[in-house]
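The complex appears here minus one protein chain, its other protein chains still in place.
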Amino acid sequence: MAMTPDGREAAIPEDPAVGPAAADLSSLVAAAPGDVMAPIVVANTLWTSTNPGAYLGTGPAFTHLRDLEGSDLLLSDTARWGQLEVIPTKADLIVDLIRMNSLWPLLSGLACCAIEMMSAATSKNDMDRWGMFPFRASPRQADVLIVAGTLTTKMAGPLLRLWEQMPEPKWCVAMGDCTCSGGRYKRSYSTIEGIDRLMPVDVYVPGCPPRPEGLIYGMMKLGQLVKDRRGHWPEHAIIPNVPQDV
Amino acid sequence: MTASPGTGQHPSMDDPRIMLDGQIGQFETVPPYPPRTERESEFYSLRDGEMFLNMGPQHPATHGVLRVVLKINGEQVVDLDPVLGYLHRGVEKLCENSDYHHIISQVDPLEYVSSLFTEWAPVMAFEQLLDVQVPRRAEYIRVLTGELLRISSHILYQGWIALDLGGLTPILYSFIERDEIVEMLAAITGQRMLFNYFRIGGVNGDLNHEFMSRLGDWMSRAAKQHEANIGLLNENEIFVRRMRDIGRLDRTTALRMATSGPNLRSAGVPYDVRRAHPYSVYPELDFDIPVRGTNGGGDSLDRYLLRMDEVRESLKIIDQCLHNMPDGPVMARLPRLLRPRPGRAWAAVEAPRGLYGTYVISDGTDQPFRMKIHDPSFVNMQLVGLLMKGNLIADTMAVMASLDPVMGGIDK
Amino acid sequence: MDRPLRTRLETRFADKLTGPVRQRHDQTEIRIGPGDLIEVMTALHDEPELCFELLADLAGVDTGDHMQVVYHVWSATTPDWLRVIADGLPRDNPRIPSLTGLWPGAEWMERETYDMFGIIFEGNRDLRRIYMPPDYASFPLRKDFYLPDDAARSPGGGVRHMEQTVAPVQATERVVRRTVKA
Partner (left out) sequence: MTALNRSWGNLTAFGKVILPLLLVVLVVLPVLAVLFLMFVGPWLMDVLNSNLGIVRFVVAIGGVLLFSIPAAFIIIYMELKVIAYMNLRVGPNRVGPGGAAHSLVAGLKVLTKEDFTPSSADVVVFTWAPVLVFLTCVMTFLVIPFGPGLVGQDMNIGVLYLFAVGGMTVVGLLLAGWSSFNKYSLLGGLRSAAQVVSYEIPLTLSVVGLILLAHTMSLNSIAEQQSGWFTNWFVFRQPLGALIFFIAATAEANRTPFDLTEADSEIVAGFATEYSGMRFGFLFFAEYVNVFIVSALITTFFFGAWNAPIDINAIFAMVGIDPITVSLDPGSLGIGLVLLVLSVPVVMTLVFAAPFYLARRSSPAWQSLVLGFLLFNLVAIGGLFMLTYISWDWVAGLVWFMAKAFAFVYVFVWMRGTFPRVRIDHLMGFAWKWLLPAALLNLFITAAAIVVVKSL
């Protein structure tokens, strides 16, 4: 998802009337490292919102509930579009629901935690119930990389390679203390203190090793994360956000 | 595996400020430097019709992060070169830098399928250094838990060997039994897998009711269930045909290769540390040492069947332990801070994979001056290169699984 | 403690022993020079009254001023473990003959000892690093190797790719020829 180095301002037209300028691809360059991902905003040229602030990034027009009730926004259906940043979002929800219900882990275990990872997939506590089986042997077909066990400096390269070989969208679960923080081998000369030095981690499952139930809980949390990637849907601005202190 | 090393400089992954030649993350089956040893130059030179096939460090069939470079001719394995160290955690260095009590937790994850044995040998060595007399109840508890763990390890081995041969179901049946055992051990140790249970001069905590009730329930059906699981595989023609006459190991070779444990006994050598060099209360217990392959050495099927026999023997031992378990304390009286007199000690136990030894040098401080851990699967893994020549790729899995390696122990 | 074994060893290896035969608990310990290793071990392995046919362990030891290689062997003729200590290897250039001719299974143990201590076993035809990556410069288990300089604390977080693109012989030179980015 390409965007300008200075994030969302350039992607959002100052004036909605000159919308197509935003769609000018020449203004899109590669993301600078460490830049925050901002959604590409489809400039609305067909109708003016009752809450232009939502498009200009200045926040809701109403800060108090009484102003909202005083206005006629609640009577019209245009209010529900008030704060949406991206218009075609419902399809993404469906896709996320699909993805969260079939998370195929990669069949790769590093050390002790691998045994508990296998135990989480076996009869007693059955990970397959959430569609997290079969373990794919090839990283090309896996969705989740469960890093189970101590990561050594010699294994770091191959693990990065596995992570790069997995096709997007992919997620990483750090299982065990060694992968979360270095664990009991933090002092060693050949281990890496936590895999978040190497790759982005979505869910940490501490424990040495964590029980299979712990891993399953982490995977369910990952599913929730996949679903709520863009924020919690029910709160997604049916009406403008109202501060808590009102 | 297929890309060629690019030229140009890149920052070293050790230190980004260092510029190195070549390309990051390029996997090279053939090392990108000239061969350093005779063996390496012999292995990494191909005759026509041969090609290298790299397995691992992440491969479904290499138990853990073992990497094996196969030199294959069609489907036939001409030669192979195991590359270790992808799980090397420097445990020995950590042990030399930690307190005698901490060492028990440091060595736990070495043989993570049977952790208690990795605690047992160091603890025995420290007790020799300190001249501690372990209470007999503690010894009995050690034997009891150890044999339970031996059973779970052998049962997992049964499932794994079936999984590597393509059978889906046995591994799940094995894990049912294994979960039962580790749950009952967790009842006294508090952990499912890396029990930090043995202590210098005893064990940490006495048997409790939950353990005994779980053990009773399990023992009531263990033997029958084990026979059922065995029947699932031993009566399968495909399984037997794939295991028989594969990787035959004869007596002299096994001894010369310094093999130990079931792999040695399946080659016809009745060597078991529990009998050959008695420790703990094993002299008081009545059990047999199953031996196979006395005529011309043992193959993979022998190695598999021998472990299945050992499970029966372990069940016998557990039964005896439960019957003549003495009363009394489970810990000897010891000071908190242990400073043994300078000296050297060596203790070895019979782990599920063979002789598990520990060699400790004390220099009078509260940390060992040198601590060497001898892991059986490290030595047994050498047999892979010996037994696999001329077999097919599929047999590679059968032989490797039948040797029962645990990478945590191999790489320390 | 097996007294007859002690007398047997003292009579058989009277000229080889560099120290007294020590016995403690269930272990008997003899010290020899690295030059006599092959001879002594062959005798221990072959002679029927000794017949130590199982090599239980091979360990390297770095006592701050010199190095040792410790062998544990087992025999059915005695209830004791026999510990053979090859003593007095210089730290700057530790060399000792390899036992792979007698026990081929000692190959990996010697590789491990070489990897951890830098002890060179002459005659081992595959003396590579077995645990650490091939270009690793130092020997971790030596006493002058301190834990704080472990790889995990290096600026790159200890990330190291699979096969280094430099030969181990050049590794030390490489360290010297570092080109530091501005």
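Order as written gives the chain letters A, B and C; numbering starts at 1 within each chain.
In this section, a contact is a pair of C-beta atoms (placed from the backbone, for glycine too) under 8 Å apart; a residue touches a chain by one contact, two chains touch by 3 or more.
Since we're looking at a predicted model, the values are computed, not measured.
Participant: Sort by label and list the shown chains the missing chain touches.
Facilitator: If we consider the entire complex, the absent chain touches A, B.
Participant: Sort through B:A223, B:I289, B:L315 or B:I393 and give me the one touching the missing partner chain.
Facilitator: Once the missing chain is taken into account, the touching residue is B:I393.
Participant: I need the residue numbers on chain A that touch the omitted chain, in ascending order.
Facilitator: These residues touch the chain not displayed: 16-17, 45-50, 75-78, 95, 98-99, 101-102, 104, 107, 122-123, 126, 128-131, 133, 136-138, 140-141, 143, 167-169.
Participant: Against the chain that's been left off, what residues of chain B make contact? List them.
Facilitator: Residues 1-3, 51, 53-54, 59-61, 75, 162-169, 172-173, 176, 236, 238-239, 241-242, 392-397 of chain B touch the chain absent from view.
Heads up, the rule we're going with is that only the chains that are shown with their structure count from here on.
Participant: Drawing the touching chains as a network, do you get a line, a ring, a star, a complete graph or other?
Facilitator: complete
Participant: If you tally contacting C-beta pairs for every chain pair, which pair wins?
Facilitator: Chain pair with the maximum contact count: B-C.
Participant: By Cα centroids, which chain is closest to the centre of the whole protein?
Facilitator: The most central chain here turns out to be B.
Participant: Find the geometric centre of each of chain A and chain C from their Cα atoms only, then give the gap between the two centres in Å, rounded to an integer.
Facilitator: 51
Participant: In angstrom, rounded to a whole number, how far apart do the mean CA points of chain A and chain B lie?
Facilitator: Centre separation, chain A to chain B: 40 Å.
Participant: Among the residues of chain C, which are close enough to touch at least two other chains?
Facilitator: 131-133, 140, 145, 147, 150-151, 158-162
Participant: Give the residues of chain B that touch two or more other chains, as numbers and ranges in rising order.
Facilitator: As it turns out, chain B has residues touching two or more other chains at 13, 24-25, 27, 85, 88, 90, 93-94, 97, 411.
Participant: Chain B touches which residues of chain A in the complex?
Facilitator: 107-112, 114-116, 118-119, 122-124, 137, 149-150, 152, 154-162, 164, 184-185, 187-191, 208-209, 211
Participant: Taking the complex as given, what residues does chain B use to touch chain A?
Facilitator: Interface residues on the chain B side: 13, 24-25, 27, 57-58, 60, 64-65, 85-91, 93-94, 97, 105-106, 109, 112-113, 156, 171-173, 175-176, 178-179, 192-194, 407-408, 411.
Participant: List the residues on chain C that touch chain A in their complex, please.
Facilitator: Within the complex, chain C contacts chain A at residues 131-133, 140, 145, 147, 149-152, 157-162.
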